[in-house]
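Yeah, one chain of the complex is gone here, protein chain that is, but the others are all in their spots.
Labels run A, B and C following the written order; every chain starts at residue 1.
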């Protein structure tokens, strides 16, 4: 698995020379972290070998789907693509602390890996990329990455940023009133925290000590708007106290750190200890979406440095070093992901588009 | 000066026996604070004797106007009354740190004393209570206490809670860009901090380190909704850090403490040090408005305890103890206030109501 | 049948539905101990407790958003917006979220919520406690918009709204709360969302209205009846779905149409009624379609002379009736 250099917005004709050698540099840097530290990390996480490998598989699959989207976009088959590359550890690490089908995910558009980890299949998603009739997210009414999957309790997402935060609070309020042992998790970018709805949702969760967790995936940019113009503070987790929430800032590239933070947050939620705000610092590898070109506003050194922050590579190295994975096993996982994506693409591509006249259906019950 | 017992929502027929003796209790309690402490307070405030007496006069006048409104309401002359009784020290203490006509006040409906201190006259206000044509706030288009006075840079206030916070941020942004030495101060209740606009305004002020101060007058209630259902934290000032703002919680009944906090905040603002969030804990003496009856939701002991929190009585005692005021001087101040209110009432009552057809004027330039 | 106020109908509807179905809950500012600023929820807090009669933070987007979330997770929320004037901060949650949840998820997630709000003027409310907001929401597919004008309808329609599987905006004219009294049927009943009610049969012209203006139109109709002008007054009750059948049928009969509303003229919902008539009843029309509305000023002033001048009233309506009858 290597990074999708193209998705950095550096299309092949323009790809600068430094890119060719970066993968090596990256691998080298990461293996310098002491082995003992890593082993301790893995042990203390309290995750079984199987769980760890499942998490790795989910990340790999999400990345494979994501990269394929960009290919489809360049082929003119996917008119719109928005990506989660670079956010996978934050999402899969968080999902690992949840119970799919019991806990709620109120997602945002970068949560592909999160959704995969909660039960969405590559095919479920590819239907939406191709805007095909069987799309379980929205029957192709919405753009892709506007997730929604009833069987996995992934609540239908819209485009307006931050509205979902309040829905998650409402879901959690219902869980509390109905005495259901459920946690509502909702995600958003750091840009989205500037919206009134984010505030109103967190405040409500704080007042009622709800089983609610808000994960801010802070990738330093809201499209082109940098962190410094978005907020006057280094981490939004600093806002937790002001709402009566627990707050954590975590390296969102470190899947085990994310898992640990989320495990505590879930325990807090389920034991009546109240809500948590997690700020996960992540890297946005791609342009904001297929309509954007991040070279317009991100300096080249910054784009280069992203390559050293691949959360999948980081987890892979850890698993290899731990002896939980070998190159052959990794190869198999990559291959399985590719196969799944190939099949999803084939099936989705062959599926029917929605019936034109069907669009007036379902406005009301 | 005594409290307006009626305004506690306890109308005379229902007034319980305990009220008759409370003034004495109150005065007794307050004089037990050691004299040296008080003198130190006054000296360290850095306010001249004249300034202190001006502040006292402003509070007394505001209270006199406010009490008269309720009388007019009972007489059927003022259909709607909303009060600032109990908030006066927070407002006048804050205003003392500002430069009227230079600094901006973006007020809320309880800011009668604040407006008086910034330059509004009893007559300016009474015109609006009577909904008379010369009303400089809105030409009687708005309900009373929707302040606005161009010459004093008091920005026209609407009813929707919290919208004004963003206006103040915008004003401060313009001051900064235009390199004008101005501070924008905006007020709101603790209930209003739950609104998205409050958050969006504070965030913007934090990003740009604006010459902006938000004073939250926390009186424990938003109409009937108690603090515990409004926010999951004891003081909203705890939210300051999360915006990159300075934050202070202050006893809003202590005029000198408020002044001190505001003086620092103004210095910070003017020196480019950024914005401040002040939470002033105050008591709401009256029902929310003339349409409310707080006995429906506030326990009687709580209403009684309010009487021990009169900020004017507290300041008066301090001034008396300091020798800055004597009973005769106080009497004169009270008398002057009464006279000013009497005259304002007379003039306003005699003024013309707006011309009926005039209401279609001034929708556009 | 007992005579009661309109607000009592509203209160009873919530009380009965909460008793009937424990998923039903009420949320809003001051709906708890205080029983709402108009007392629409009086007694509910004592009866059903804080969890089901919740005083929310002062945040309208939060109120609607929490309602939506709770509906997704099995509850049936009745959200109160204290004044319709303060519903604007919730516009995005209502228009982008509530109205589209079903559509965008192809029916997998739904939004059975009710948003109640007192609207309308003539109560010294000034610019921000008097507004009409129905035009904004009646334009939005996915929402239903209900505007009762009688105690019986207030109760019956609110009960229907609570049981409706889709989001319902339920607007109660605050001046009618205690002004309008009427009989409320004993026992369980609901009033269907959709059909208009012909409140007064007439042959000369059709007058369409809702809320307080429906009552003013009836008054005006009585006034001109003495002059031989026989007006049919149609209480639309529901703006969305709109009962175009009844509207068109009435105009077919009378040949003349007018609409009365308190909202300002331009882009008010009266325009939609006019447009329906101008398209679907054109061949029966014997005169222009008139609108009696507030003028295009931002909202009604607080001072009495100007508030009076702003509001349509029976006299102004009667004048338009005469003018139309004479055409």
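Rule of thumb we're sticking to: contacts are C-beta pairs under 8 Å (C-beta built on N, C-alpha and C of every residue); 3 or more make two chains touch, one makes a residue touch a chain.
Just so it is clear, the structure is predicted and the values come from calculations on it, not from any experiment.
> Considering the complete complex, which visible chains touch the unshown chain?
Answer for the hidden chain's contacts among shown chains: A, B, C.
> Can you tell me which of C:50, C:245 or C:296 touches the chain that was removed from the display?
Answering carefully, the residue with contact to the hidden chain is C:296.
> Give the residue, chosen from A:53, A:225 or A:324, that touches the chain omitted from the document.
A:225
> Of the listed residues B:200, B:251 or B:310, which contacts the missing chain in the full complex?
B:200
> Touching the missing chain, which residues of chain A?
Output for chain A: 79-80, 131-132, 138, 140-143, 146, 158-161, 191-192, 194-197, 222-226, 229-231, 291-292, 296-297, 353-360, 363.
> In the complete complex, which positions of chain B touch the hidden chain?
Residues of chain B in touch with the missing chain: 104, 106, 136-139, 141-142, 146, 148, 150, 155-156, 158-160, 163, 165-175, 177-178, 180, 182, 184, 196-197, 200-201, 203-204, 207, 362-365.
> For chain C, which residues lie in contact with the unshown chain of the complex?
Residues touching the hidden chain, for chain C, are 61, 85, 88-89, 91-92, 95-96, 99-100, 103-104, 127-128, 135-136, 138-142, 240, 242, 264, 266-272, 274-275, 277-280, 282-283, 285, 287-291, 296-299.
As a working rule, only the chains that are shown with their structure count from here on.
> From the centre of chain C, which chain's CA centre is farthest?
A
> Taking each chain's centre as the mean of its CA atoms, how far is chain A from chain B in angstrom?
That pair's centroid distance is 47 Å.
> Provide the C-alpha centroid distance between chain A and chain C, rounded to the nearest whole angstrom.
Centres of chain A and chain C (C-alpha means) sit 43 Å apart.
> Could you state the distance in Å from the CA-based centre of chain B to that of chain C?
37
> Enumerate the residues of chain C that touch no fewer than two other chains.
If we look for residues of chain C contacting two or more partner chains, we find 56-57, 59, 61-62, 89.
> Give me the residue numbers in chain B that touch at least two other chains, ranges are fine.
194-197, 229-231
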